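Have a look at this one before I ask anything.
Here the complex is missing a single protein chain, while all its other protein chains stay put.
For chain A:
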Amino acid sequence: MALPVAFFALFFAWPVAAITARGLKADGTWHLGRFAEVLGRSDIRHVLWFTTWQALASTALTLLIALPAAWVFARLEFPAKQVLRAVVTVPFVLPTVVVGTAFLALVGHGGLLDELWGVRLDTTVWAILLAHVFFNYAVVVRTVGGLWGQLDPRQEEAARMLGASPLRAWRQVTLPALAPAVAAAALMVFLFTFTSFGVVQILGGPTFSTLEVEIYRQTSEVFDLTTAAVLTLVQFAAVGAILAVHAWTVRRRETALRLVDASVTARRPRGAGQWALLGGVLATVALLLVLPLGVLVRRSLDAPGLGYYRALTDADGGTFLVAPLHAVWTSLEYAVAATGIALVVGALAAAALARRDAGRLMRGFDALLMLPLGVSAVTVGFGFLIALDEPPLDLRQSWFLVPLAQALVGAPFVVRTMLPVLRAVDTRLREAAAVLGASPWRVWREVDLPLVRRALLIAAGFAFAVSLGEFGATVFIARPDNPTLPVAVARLLSRPGELNYGQAMALSTILMVVCAAALLLLERLRTDRTGEF
């Protein structure tokens, strides 16, 4: 427990506090009157209102579209399911900047829809909402579907035998068991869309702006640290409130679930309804997820003879000190380190939180753990630079700073994914191991770990993906000679010229392939291991 607390205190609380202090403290005194000043402005109020309602709309739309897919992935068996599961996850790890650009190429001026039917969405909020669904589809499918696949179908059968209709059995038995996972997924989607940055910046134009975009603008364009600090605290408070409500609802619904091996619950589709649902989900995936990625790949191939890709190996393009391709290795190294840190910190925290006798203090910590997801990544990145650059902790020169920042965002995923499964493990199994002579550490290794290995792998995948795609914080702290993939893409995009644009598309495609490969590997690993069950 001590390690996760220290980790979050040192690498999260302190940097955020440091940057807030810089904005609100002048000549050694706090100026809290600036709150009213900033919040009284009508443009700021407009930003707050838009941030909230687009997040709600995005969450609702994502749940609507992704929940049927969660069922399909959990309960139906079909060819290439694993490949598809990885494909679905790829959007989640793409840098926001790339996704924004891909959607612009799809629905914007001169985009695919414009060419075909003269339809443009880039001036409407629909482009933002669709891009948010694109991003967060995987969150719902993996979080909800992962648990759904492990729910014992016999529970529903028992309800059927007691006279419940299929719908009613689902509503009375499966839905309550699933509710914490759905709530957790909805919460994540809401947090991501509430703090959405790259997507809104590119697709929103001057009309639409979220808090995070405004914080970035105030920090790096207007240099108004006061307004940025106030907005950071507002976002912090909003996220804190949502998390508190969430923790409360989850605790109320928590029950020990009967979990079974996911491979035994999936069946081949039966009946027209199930085939239609499968078809619908596949069509949605194709249109919503694959099409934008396809446009991205096509753009990267526009130059003859893979010209954009060959340009990536050149170091003398002027944009970087090293060849852009070098960013692939840098990103992978960082991501492995960040995943390692996130897994250790997250798993320790989840294990401590899963104990039945966890006190109020611990449960409070549960909610606090989610804060790094909600706090502006821009603030964290900038805070790292301000807080961690002087003794006793001078990490500015250390390459380790980037994985640390990325692990900060990855660890909450690990906790979120593992906690429901850990809590569902029957306590008496642990007790049985203890009376057979297993120390608490061995109980965790022998009983909990085998049962949660699946969840752990999913969590590792998430953490890995998040750190590969992390942009907001990394952009501040990555060293110029060692950019990560998303940073390199953004830098290329910010330069004029067809070659730079094409290189960005090519690099994004590589990032996409790397992520897909890593995720496929994970899926494979998972199947091998589940054979033990």
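Note that in this section a residue touches a chain if its C-beta (ideal position, glycine included) is under 8 Å from a C-beta of that chain, and two chains touch if they have at least 3 such contacts; residues count from 1.
Quick note on the criterion: contacts and distances are computed from a predicted model.
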item	value
Name of the absent chain as recorded in UniProt (options "5'-Nucleotidase C-terminal domain-containing protein", "ABC-type quaternary amine transporter", "nitrile hydratase" or "Sulfate/thiosulfate import ATP-binding protein CysA")	"ABC-type quaternary amine transporter"
Touching the absent chain when the full complex is considered, from A:434, A:499 or A:516	A:434
Positions on chain A contacted by the hidden chain, ascending	426, 428-429, 431-440, 442-443, 446-447, 450-451, 532-533
